[in-house]
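A protein chain is absent from this complex, but the other protein chains hold their places.
== chain A ==
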Amino acid sequence: MIKIDKLKKNYGKLEVLKGISTEIGQGEVLAIIGPSGSGKSTFLRCINMLETPTDGQIWFKDQIITEKKTNIMKVRENVGMVFQHFHLFPHKTVLENLTYAPMKVKKLSKAEAVNQARELLKKVGLADKESSYPNRLSGGQKQRVAIARALAMNPEVMLFDEPTSALDPEMVKEVLDVMKSLAHTGMTMLIVTHEMGFAKEVADRVLFLDEGLLVEESAPEEFFSNPKSQRAKDFLEKVL
């Protein structure tokens, strides 16, 4: 579904991604882990072109999205993203957060958008919050709304950048549960996370990034019990 070929990204002289290649199949759940500054966020943000790669190619289905002539807005409609700090629209209610893009971008009627938004809010357990403003919600609730907002565009892929890192510990589970059930629906997911337990349980594959390189790529059982590279061993020693 997504194919990434020798992806490179520099910020000025700083090489953040040094040539990453991988393929992601439909319905696959990927956990992307690695030390701070290794380029995980940058990698994720290249996939929906929030960052423009310096070199290399990314295919989304049969389109090369790194080419200039590709309409990246159209691609983004199909690629949902969830951020560490939620980025809900603070001047819109929860319901409006969920209906805005579908109405504006997909030209859904208000009734359709509202119906769909209510459906999604039910799924993330926040049906009673539709008329609240984001600042009235807890961190965990905000993140569940943010997930619902991304899902409202009916994307084929979901990108998560440390979705639970900004949450109080007691709220991590409610968000992970939503993500888990999303994974069970067959959604293709790329998740940057520090939640090793979650990665082990939910991911089909683990990508281990270090210093801009894809150092290791394997099934979670394999990766966590028997990491091949020294860097992965060191990293796991620190976090586990």
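The definition used in the following text is that a contact is a pair of C-beta atoms (placed from the backbone, for glycine too) under 8 Å apart; a residue touches a chain by one contact, two chains touch by 3 or more; residues count from 1.
Just so we're on the same page, contacts and distances are computed from a predicted model.
Hidden chain, UniProt protein name from the list "Amino acid ABC transporter permease", "Cytochrome bc1 complex cytochrome c subunit", "Copper-binding protein MbnP-like domain-containing protein" or "Sarcosine oxidase subunit gamma": "Amino acid ABC transporter permease".
From the options A:Lys9, A:Lys40, A:Arg149 or A:Arg205, the residue with contact to the chain not on display is A:Arg149. One of A:Phe43, A:Phe60 or A:Phe83 touches the chain omitted from the figure, and that residue is A:Phe83. Within the full complex, the residue among A:Ala101, A:Leu120 or A:Leu167 touching the omitted chain is A:Ala101.
Think of the hidden chain as still there; on chain A it touches residues 48, 50, 73-74, 76-77, 79-81, 83, 85, 87-91, 100-101, 104-105, 133, 135, 149-150, 153.
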